[in-house]
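The complex is shown incomplete by one protein chain, all other protein chains being positioned as in the whole.
Which chain is which? They are A, B and C, in the order written, and residues in each are numbered from 1.
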Amino acid sequence: MTTTQARTEPDDAPGTDPHAGTPGAHGSGHGPHGYSAQKDAHLKRLRRIEGQIRGLQRMVDEDVYCIDVLTQVSASTKALQSFALSLLEEHLRHCVAAAAEQGGVELDAKVAEASAAIGRLLRS
Amino acid sequence: MTTTQARTEPDDAPGTDPHAGTPGAHGSGHGPHGYSAQKDAHLKRLRRIEGQIRGLQRMVDEDVYCIDVLTQVSASTKALQSFALSLLEEHLRHCVAAAAEQGGVELDAKVAEASAAIGRLLRS
Amino acid sequence: MTTTQARTEPDDAPGTDPHAGTPGAHGSGHGPHGYSAQKDAHLKRLRRIEGQIRGLQRMVDEDVYCIDVLTQVSASTKALQSFALSLLEEHLRHCVAAAAEQGGVELDAKVAEASAAIGRLLRS
Partner (left out) sequence: MTTTQARTEPDDAPGTDPHAGTPGAHGSGHGPHGYSAQKDAHLKRLRRIEGQIRGLQRMVDEDVYCIDVLTQVSASTKALQSFALSLLEEHLRHCVAAAAEQGGVELDAKVAEASAAIGRLLRS
C-alpha cells in the first residue's frame, strides 16, 4: 500500500497564512497556541490518517468486503479521536493554564470553550 | 435489487495500483458486496473526507487556534461515522438479508459479524 | 482527598422495587419482538446499570473526586452501549431477518429503521 504522499509543491501557500510575516516562527516550534511544540508529531499523525482515508478509497474501489472496510473506518475514527485528544491536552496545558493565571472571566471563557469542544467530540 | 452475489467478472486488481488508468473497470457498480451500486457516492464521500484531513494539516501547519482545529476534527469524525453508517445500511440490506434467506448458521454468523462491526464503531 | 465511599447503609432496599409484587406478570418470556427470549438477561443488565447510576449519586453526594466519578460514568455508558448492542443483535437476527423473507419494501423499511437506530447510538 503506497501512501507516498509526495509533496513537490511549495508548502501550503505561506502567502495566505494569516500568521504570515513570521513564517519561520513555525518549525521552530514555539507557536502561539501551545500545540506548536508538537507540530511535527501532529502533522505526522494527520498524514498517517490521510493515508488511511486513501486506503479506504482503494478498499471501496476494489470491492473489499464491507465489514473489512468498516473495521478500517473504525481505526481511522479512533486515530482522529486520539489526535484530537492530544491536541486538547496541549490546549489545557497551555491556553487554559494561561487563562487560569488571569482568572475570572478569562478563565471561565476558556473553560467553557474547551468544554464545548469536548462536547462536540463526544457527539461526533 | 438482486443480491445475487454472483462474481463472474475477473477480480478487480489485475494491476497493483487501484487508481491506475482503469477507471472503467470499476464504475460499473455491480460488485459482490452490495455497496458497489453506490460505489461512486462512497468514493466521493471519502475524497471529501480526505480533503478535510488535508485541511487539518494546513490548519496545524498555520498554527490555527486549537479549538478551531478540534471543531474540524469533530466534523471529519462525523463524516467518517456517517460514511460507515451508509456502508452498514447497504450491508444489512444485501448481505444480511441474503443470509436470512439461507437462515440458520449462515444468518447467525452474518448477524454476529455485523454486530461486532457496530460495536467497533461505537467504541471508536 | 477523601474518596472514602463509605457505605454504612443497607444496599438499595430491594424491598422497595416498584415492580416487586408482580413477578408473575412477566416471566413468560416469549414476546413478539425477538428480544424476549433473553428478557431476563436484559433485565439483569439493566438492574446492574441502575445500581451503577445509584452508585454515581452516592459518589456525588459524598464529594468523591470528580475524576473518579467520571471513570464510573464511562463504565455506565459502556454498559448501556453494550446493552444496546445485544438488543440490536437480537433485532437483526429476528426482525430484520423476518423482513428479509418478505423482501422488498418491508425489508427496506426495517433496514432503514435499524440504521437510524444505529446512527442515534453512534451520536449519543
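We take it that a contact is a pair of C-beta atoms (placed from the backbone, for glycine too) under 8 Å apart; a residue touches a chain by one contact, two chains touch by 3 or more.
Remember, it's a predicted structure, so these values are computed and weren't measured experimentally.
A.B. asks: Provide the residue numbers of chain C that touch the chain removed from this figure.
C.D. replies: 1-2, 8-9, 13, 16, 18-19, 25-26, 31-36, 39, 42-43, 46-47, 49-50, 53-54, 56-57, 60-67, 69-71, 73-78, 80-81, 83-84, 87-88, 90-91, 95, 113-114, 117, 120-121, 123-124
A.B. asks: Under the stated touch rule, tell me which residues of chain A contact the chain that is not displayed.
C.D. replies: Touching the chain left out of view, chain A contributes residues 81, 84-85, 88-89, 92-93, 96-98, 100-101, 103, 107-108, 111-112, 114-115, 118-119, 121-123.
The criterion applied here is as follows: only the chains that are shown with their structure count from here on.
A.B. asks: Going by CA means, which chain is nearest the middle of everything shown?
C.D. replies: B
A.B. asks: How big is the gap, in whole Å, between where the Cα atoms of chain B centre and where those of chain C centre?
C.D. replies: 29
A.B. asks: Between chain A and chain B, tell me the centre distance in angstrom, where each centre is the average of that chain's C-alpha atoms.
C.D. replies: Between these chains, centre-to-centre, one finds 23 Å.
A.B. asks: How many angstrom lie between the centres of chain A and chain C, each centre taken as the mean Cα position?
C.D. replies: Comparing mean C-alpha positions, chain C is 35 Å from chain A.
A.B. asks: Using the touch definition from the top, which residues of chain A touch two or more other chains?
C.D. replies: Chain A, residues with two or more chain partners: 123-124.
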